[in-house]
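The other protein chains are all here in position, but one chain of the complex has been omitted.
Right after this comes chain A.
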Amino acid sequence: MATEYRARSFSQGLRYKGNAGMWTWLLHRVTGLGILLFLIIHVADTALVVYRPDWYDHALDLYRSPLFRVAELGIFFAVMFHAFNGLRIIIQDFWPIAMLHQRRLAHVAIGMTAVLMLPVAWMMLAPLFGLADEPGTERARQRQLNGGVPVEASAAPAPVAPVSLEGAR
């Protein structure tokens, strides 16, 4: 009899009781392929900044739409999970004794991703609902006062806030 261990359907594959090991393996693949797809788009549009800065700013308008803001959080999650789970795989590869604790290590990778995602999700989503300032607002204000030059890029100290702004009201 020919033996075929391969799951024949998607639902059959999902019923395989591999627990954390199986789900982290699957999520590692899915996040990896998702990151690659985003990366191709991201590298292509960022390269525009050199040749057509106006087109690049136009592309950024798309990234500022609410749908993309949520997708950006998804990318953050994908990279963070892929990083921590990848670190778990490296540890297990080079330190065989860790294989005995692979299930616990998988839970640690998921847990670390979840814990770090909480503040990140707040920082990235709260501005959408007006609950907090967009990250980097203070830095952007300093940059504007500095004539468009990022504060960290120039050695000159940022000028003091102009008094005329107060008087204009």
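Assume a contact is a pair of C-beta atoms (placed from the backbone, for glycine too) under 8 Å apart; a residue touches a chain by one contact, two chains touch by 3 or more; residues count from 1.
Here is the rule we use: contacts and distances are computed from a predicted model.
Undergrad: What is the missing chain called in its UniProt entry, if the choices are "2,3-epoxybenzoyl-CoA dihydrolase", "Succinate dehydrogenase / fumarate reductase membrane anchor subunit", "AzlD domain-containing protein" or "Hydrogenase"?
TA: "Succinate dehydrogenase / fumarate reductase membrane anchor subunit"
Undergrad: Contacts of chain A with the missing chain: which residues?
TA: Its contact residues with the unshown chain are 1-2, 4, 29, 32-33, 35-36, 39-40, 43-44, 46-51, 53-54, 56-57, 60, 63-64, 69, 72, 75-76, 79-80, 83, 86-87, 90, 93-94, 120, 123-124, 127, 134-137, 139-140, 143, 147-150, 153-154.
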